[in-house]
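Now for subunit A:
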Amino acid sequence: MSATALTMERLSFAYGKAPILAGLDLAVAAGTITGILGPNGSGKTTLVRLASAALRPTAGRIALFGDDLALLPTRERARRVAVVPQETHPVFEFTVEEIVRMGRAPHLGLLGLEAPRDRAIAREAMERCEVAQLATRSFRAISGGERQRVMLARALTQEARLLLLDEPTAFLDLKHRLAVYALLGKLHRDNGLTVVVVSHDINLAARHCDRLVLLRCGAIAADGTPAEVLRPEPIRSVYEVDVEVRTDPSSGRPFVIPLTPREQT
Partner candidate 1 sequence: MTVFAAPNRRVPGLLIVGASVVVAGAIAAGVGSSDLSFHDVVAALLGGGDASTRGIVIDFRLARVLLAACVGAALACAGVSYQAVLRNPLADPFILGVSGGAALGAVIFIAVSPASGLGGSIGRPAAAFVGAVLTLIVLFALARFQGRTETTALLLTGVVLNALDSAIIQFFVSAGDPARFQGTLSFLMGAMNAPSWQALGIVAVLTGAGIALLLAHAHTLNLLALGDEEAAQLGVPVDRATWTIVLAASLVTAAAVAFTGIIGFVGLIVPHGMRALFGPDHRVLLPASALAGAATLMLADAAARTFIAPSELPVGVVTALIGGPFFLILLMKRLRES
Partner candidate 2 sequence: MLRAVFRIVLLLGLLAAAVACAKAPAPAGPTDAAPQRIVSLTPALTEILFAVGAGDRVVGVTQYCDFPPAAKTKPKVGGYVNPSVESVLALKPDLVLVSPGPGNRDSALAMRRAGLRLEIVPAETLDESLAAIELVARHAGAEAAGRELAAAVRARLDAVAKRVAGAPRVATFFCIQTDPIIAAGRGTLPSQLLELAGGSNVVEAGRYPRLDVEAVAGAKPELILQARMDLASSDPHTEDAFWKRWPSIPAVARGRVVVLPDDLTLRPGPRVADAAEELASILHGETEGKTAR
């Protein structure tokens, strides 16, 4: 496997007649944490869904650790990339531990029976994500923040080297947003995971990501470190909002403050 976790070449996708991405090129190095930003409709979610093979591109190629995504068998793909969705609603009352153990699916044998090693991996993942104490609780009964940590634990259990997250903090309050991103950062550092996270929260992304990719109308408008990308100009043409950018003293990263919307001239 190569040192590039994810490569997208001339990637295009359209829902029926409406094009979302047109000829996009992107390469994500292994071991980095990248934030994908952009307004609604810019194609960020589509990009992540294409990377996880939930969607098939209408043109172009995606490579996962060097291998063509379209040619990877389903289970092998699941062993390489894990997805943390925004929300999940299992129809039945699974416990937290059962949900986390499902992450072992791509590694299990014919009948889906778990070995002690599988159970140990799941336990460890729960401890890392600080949800071990919820093991026997019903997944549906815990809070949103706890659920996201459980989903992260499950993604860890998959032992995938690439982690994709689609607005993981969309429905969480401030405390839990901070907690999830902090956990993400920790996992990235400790496990050497490659993380690609789609985010609405510019400042949190700026604080935790090494690299930001700003999308507009299905194309890359800016790409680089948070300091390079988060400047008034790219932000104004992408988000149509005037902002002031300061430096956050505690992290040394840029901090975006939106100003009142620009008057139409």
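With respect to how the candidates were assembled, all candidates are chains of the complex that A comes from, given by their letters.
Definition applied: a contact is a pair of C-beta atoms (placed from the backbone, for glycine too) under 8 Å apart; a residue touches a chain by one contact, two chains touch by 3 or more; residues count from 1.
Since this is a predicted model, take the numbers as computed values, not measurements.
Trainee: Out of the numbered options 1 or 2, which touches subunit A in the complex?
Mentor: In this complex, the candidate that touches subunit A is number 1.
Trainee: Quick check: in the complex, which residue numbers of subunit A touch candidate 1?
Mentor: So the residues of subunit A touching candidate 1 come out as 52-54, 74-75, 77-79, 82-83, 85, 88-95, 98, 102-103, 105-106, 108, 110-113, 158.
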